[in-house]
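One protein chain omitted, others in place.
Chain IDs A and B follow the sequence of writing; residue 1 opens each chain.
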Amino acid sequence: MPILILSSENKDLEQEIAEKIAKKLSYTTINEHFLNKIADKHLLERKKMWEAMHSTPSILKRMSPKLWHYSLSCVELEVLERLVEDRCVCWGLAAHLYVMIVSHVLKVRLIGRNDSCSQSDIVKMAPDKMKKYLARQERDREKWSMKAFNRKEAEPGLYDMVINLDQIQVDEAVNTLSMTMEYPRFKAMTYSKNNLMDHVLAARVKNALLVKSMTDIHVHTQNGRVVVTTSSVKREKSRKIETIKEIASHVKGIGYLEVHWNKDIITEAAISCR
Amino acid sequence: MSKPLEILLLDDEVIVGKRLKPALGSIGCNVEVFQDPELAVKRIAEKDFDIVVTDIYMDGMDGLQVLELVHEKLPRTKVIMITGYAMISLAREAMEKGAFDFIAKPFKPDDLRAVIAKAAKALGFSIEFNPKSVRG
Partner (left out) sequence: MPGTDRPVLETKRNDNESGETTQAVYDHMADIHDAQKTLLSRKHFSVRNQIYLGNVLVFLFALVMVLVLTLNNNQVQKRLKFLEFVNDFSSEIQQARRYEKNYFLYGTNLNDAKENIHLAESIFTTKSEEFSELLGGQFARQEIFSKIGAYKTLLEQLYQRGQKDQNNFHVTPFSKEIELKLRGYGKEILTSAQTMITLEKKTLEKTLSRSRYIHIYSILILLVFLAINTYLLVSRLYSTLNRFAAYAKRIASGDFRPILPQRNFRDEFTDLAIAINEMIKEIDLREAVLIQTHKMKAIGTLTAGVAHEINNPLNNIMLTVHMLLEDYHELSEEEIMEMLKDVAAETDRSKKIIRNLLDFARESTSTMESFDLSILLKDTVHLLENQIRFSGIQVDLQFAENFPKIHGDAQKVQQVFVNLLLNALDASIKGSKIQVIGTLGDTGDSVKVSVIDYGQGIPKHVLPSVFDPFFTTKSKGKGTGLGLSVSQGIIAKHGGTLTVKSEEGRGSCFTITFPIINFPEIHTFSL
């Protein structure tokens, strides 16, 4: 049975459906409340962790890009570690954005029923005001997901299924989803498990590097082989590569490691202009 | 059961057969190797295999067709797909058509052995398999 990831702007209905499915299939659940646990584990402020998940870095909110990236990396790592344990329903964490190519993860977008949201005061709003509010919210989410994963969270093409709750009842959605999850095509297999493991490994390496305040880190893993791409000014090249190798070598499950280095043209230019 | 596990291995890459035959033989499987899907299909019609390991993109016939033919003849046969052209859509299609597992190339012999062991277990066989090498 596949892992289920839900994504929706309608938090209440999303939660209702997720919990119903989890109960029906006796799956575990991960949702936004998991953020507190993650924050505790990685010694981050809970409030900051929530902020990082909902807004882009800004000076006003005293959220540096570094902290923001690190927070997201923590979330990604912990969520992936949980997903590896299989049999779980995950929602509200934008997790589908980092398991795009894992075939045994069913990614579902729930849309519609904006009127039933209780999480804020939308209900009391006039229709046109509500529309504006929702549009702004959507824009903010898009901005966040573009900045974090370079993808638009709400784009239908990123999902296996989009369910319109204006047309489909909650229980129907629960049934449809649990039935879909039984399709053989969503069964876990060596290939997809390896893919998921690769993601976990990449997330571990990235997190380990970010916690040591390395910047400009991109980690890609395939078949357990880790490739870290980074950039720096030329004179720091060997030092940076050494540091990355040193840090990454202590990561759990690491095998083959490669570091690819690019010249940081912008900083280099800035230095030469001084 | 003392009967060895009957395996048919189909891949148009000669080396795959050359290496996997002894690799699987060492865990007590009886392996027949084919490069030509037509011949393999003929052989499948003649003999009941417990496990069929097949590549997907081959000249003449495609692994998914082999999978369907195998299941037409003997549904209990476990079919394991191995391909260099692994993609999420292809993987899902193979699973939907009833593949037991789907392995992306390149893989290590132990990866396949692990899957074979799992398939054997599902078939009621038991295979001695202790992974020797580590990941990476």
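In this section, a contact is a pair of C-beta atoms (placed from the backbone, for glycine too) under 8 Å apart; a residue touches a chain by one contact, two chains touch by 3 or more.
All values reported here derive from a predicted model rather than from experimental measurement.
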Revision key, fill the gap. For the full complex, contacts between the hidden chain and the displayed ones involve B
**Study point:** Which residue of B:Arg43, B:His71 or B:Lys108 touches the chain not shown here
**Key:** B:Lys108
Check your understanding: Mind pulling the chain B residues that touch the left-out chain?
Key -> 13, 15-16, 18-20, 22-23, 26, 57, 62, 82-86, 104-110, 132-133
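Going forward, only the chains that are shown with their structure count from here on.
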Point to revise | chain B-touching residues of chain A, taken from the complex the two chains share | key: 101-103, 183-187, 189-192, 194, 223-225, 253-256
Exercise for review: Would you pull the chain B residues touching chain A in the complex into a rising list?
Suggested key: 86, 88, 91-93, 95-99, 101-104, 106-107, 111, 114-115, 134-136
